[in-house]
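Part of the complex only, each chain left as placed.
Going in written order, the chains are labelled A and B, and every chain counts its residues from 1.
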Amino acid sequence: MSAARSPGPDGPSGRSPSFGDIAHLGHVELLTPELEASARCFTAVLGLREVGRDATHVYLRGESEYERAGLTLTAAGRAGIGHLGLRTTSGEALARRVEAVTAAGIAGEWLPGGFGHGPAFRFTGPGGHPTELYWETERYVSPEADRPPAKDRLGRRGTAGVDVRRLDHVNLLAADVAAAATLAWSALGATLLDEIVDDVGVMAGAFTTFGQRPLELVYTRDPYGAAGRLHHVAFWVDTREEVLRAADIFVDHGIQIEVAQHTIGRSFFLYGFEPGGNRIEITTGADLVLDPAPVTRTWTAAERRQGVGWGTTFPASWGAYGTPDVRGE
Amino acid sequence: MSAARSPGPDGPSGRSPSFGDIAHLGHVELLTPELEASARCFTAVLGLREVGRDATHVYLRGESEYERAGLTLTAAGRAGIGHLGLRTTSGEALARRVEAVTAAGIAGEWLPGGFGHGPAFRFTGPGGHPTELYWETERYVSPEADRPPAKDRLGRRGTAGVDVRRLDHVNLLAADVAAAATLAWSALGATLLDEIVDDVGVMAGAFTTFGQRPLELVYTRDPYGAAGRLHHVAFWVDTREEVLRAADIFVDHGIQIEVAQHTIGRSFFLYGFEPGGNRIEITTGADLVLDPAPVTRTWTAAERRQGVGWGTTFPASWGAYGTPDVRGE
């Protein structure tokens, strides 16, 4: 497990030798048994823009995403995550990461491409989540009607709903968090900024990032030991005021709020459920990680609870619910 | 003129003997040569809700207005103000104010009613602006589809645009500001909270209110000595962040900004022009006037300029432009 602890016994460096090949979390595919209702929620309530659809998929983007689509909704029998996509920093970087994943004993396959991006290497990680690595992408060009005067913004403000900026991070559930974090660190070059260690010293949460944001790919322990489940997917807004406005909009549009806005450090959150059943988060405020060699912060479960800014209490569903929902199975 | 200076020589009381009969500014009728474009701006950009229309009128409301419509748009050859409506605190209060206006030598007429309200006494004030006094009104009931779960709010959040709360105040241009302010104080019971006095001691601006908000009915000097012109009509939002968001939305929707957000005291403003040509304001943050006998603050023109919070400079149009536009006539 020490391999997953970026500084570990070996000093202050939090940088993996593979750091720098993965640019960022590029997109997430959500499965939903209620495709139309989910699409309405993500557009009318969250304010994402629809950029494509077919019989079983709806493709959506946040206003400031430079790629074509950060979110794909796919019709399915149960809610959950279809796959996540990670963009590399170059074609060479992609080749290196594919080699590293394969060297780790994980088989994968090359796909000719996906909506808005080029060839992707698809594999299933230790946590059971389909993951794609890709380099070639389509830079989004706004249609004239949606183009703002400022050439450094892609979309216009004032559309309906929360008007989220972009996909921010994804929190996956894994039976073995350390194994998932180890691959992220060793093969993908992720930085482990925060980890939660349970009372018997086993890693229960791993918050990893590929750049200067504090988290992009998060693994927390699956209470049911299931494979490939999703805890939540998060979208970014610019200010805390927008998160409060989002809470008002959720309530006024019948989107159930699970945890009203709360804080950790300077991050600020709101959680609810989209009609398909997947947990969604609206977030802002995180400090950037400027330190090139950050020391991993290790939290005990108790510290983590205390560290939740204002002493906000979480409902039981927070620990038990994920998609697909396996309670009672 | 001293009658209009609530404290004047006669001590600290800012209360007119007639205070308490006018409840608040109820509605404003704007004239526009571009009815459809204006209606689109007030709905898609400002976020007002349309509650009625006919061939030459569009009736609009802010989400938190308890009456049916705070704004009426009327097709006309030139931009300007059609009339303003002031609601009284009772039927008896209405009778008293009508008697006082008439006693002041101003003729008026009774109208059977207007959109969303009952019988109104209509007269033209010293500044040349048609003004209606009324008591009976229609309390707005949201259609089921627009009703939020909280019974203490009327509409749902997250609609398009700025999502302004309500009509806030109106700023009229008058050739003789003191005369207009005198009638407001003596016959309508308005409190004069702030006044601007020019270098030769003549009142150039009068900020009057009927309740605890710092301004509802404002008169500033018409640089052309014309009658019945409008400087601007203002709409309220809850936070400064919403004013900034409004500025972004104005730019992204082609609404010209005349003065970017600035401040006076704790009030925070943004000014632009709706397609019909009328100047509109988005405002928030004003301190409430809890003092029942406020001492009128007298500002010299120089103090007023300095008092404009952050030293924001105003364009020449601010002083010269009103609707209808009489420049070059």
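One rule holds in what follows: a residue touches a chain if its C-beta (ideal position, glycine included) is under 8 Å from a C-beta of that chain, and two chains touch if they have at least 3 such contacts.
Because the structure is a prediction, the values reported are computed rather than measured.
J.: Count all the copies in this homomeric complex, not only the 2 that are shown.
T.: Here the complete homo-oligomer in the file comprises 4 chains.
Operating definition for what follows: only the chains that are shown with their structure count from here on.
J.: In whole angstrom, what separates the CA-based centres of chain A and chain B?
T.: 47
J.: Quick check: in the complex, which residue numbers of chain B touch chain A?
T.: 44-45, 148-150, 156-162, 239, 241-242, 245, 248-249, 251-253
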